[in-house]
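One structure, as structure tokens, below. Some questions next.
Up next, chain A:
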Amino acid sequence: MNVTVNGKRQRIEESCRTLEDLLSRPEWAGKLVIVELNGELAGREVYGETLLSEGDRVELVHFVGGG
Partner candidate 1 sequence: MQDPLMIGGVTLTSRLFIGTGKYSRNTLIPEVITRSGSQVITVALRRVDPESSDNIVSHIPSHMTLLPNTSGARTAEEAVRIARLARSAGLGNWVKIEVINDQKYLLPDNTETIRATEILAAEGFVVLPYMSPDLSAALRLKAAGAAAVMPLGAPIGSNRGLQTKELIRILISETNLPVIVDAGIGRPSEAAEAMEMGAAAVLLNTAIATASDPLLMAEAFRDAVAAGRKAYLAGLGPVEETAAASSPLTGFLA
Partner candidate 2 sequence: MSFYDTMTRLEQLPYEALWSRYTAEDVKRALRAERVDEEGLMALLSPAAEPYLEEMAQKAHRLTRTHFGHVMQLFTPMYLADYCVNHCTYCSFSSIYDFPRKKLTLEQVAREAETIAATGLRHILILTGESRNDSPAGYVRDCVNVLRRYFASVSIEVNPLSTAEYAELREAGVDGLTLYQEVYHQETYRALHVKGPKRVYRNRLDAPERGCQAGFRSVNIGALLGMYEWRQEALATALHARYLQDKYPECEIGLSTPRFRPYLGEFNPASDVTDRALVQIILAYRLFLPRSGISLSTREPAALRDHLVQLGITKMSAGVSTEVGGHSLEGGTPQFEISDNRSVNEMAEMLRSQGLQPIFKDWDILSEPLGLR
């Protein structure tokens, strides 16, 4: 299925079904991220039960240096 992560459209494998699965992919694993799915905030507690669908837009953000 195709989803857009941080503005980049990408193809993900069949086994990646939930937000939790997506976040355990090597490029995101171990990072403290905040997730927005289709413009809505997704809390940590719902990662496992939130199913991804074709065309979803996912934003993964985190804290960086700033003034």
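Keep in mind how these were chosen: all candidates are chains of the complex that A comes from, given by their letters.
The definition used in the following text is that a residue touches a chain if its C-beta (ideal position, glycine included) is under 8 Å from a C-beta of that chain, and two chains touch if they have at least 3 such contacts; residues count from 1.
Computed from a predicted model, the values in this text were never measured in an experiment.
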Candidates 1 or 2: which touches chain A in this complex?
-> 1
Which residues, counting only chain A, touch candidate 1 once they are in their complex?
-> 6-7, 27-28, 30-34, 36, 41, 43-44, 59-67
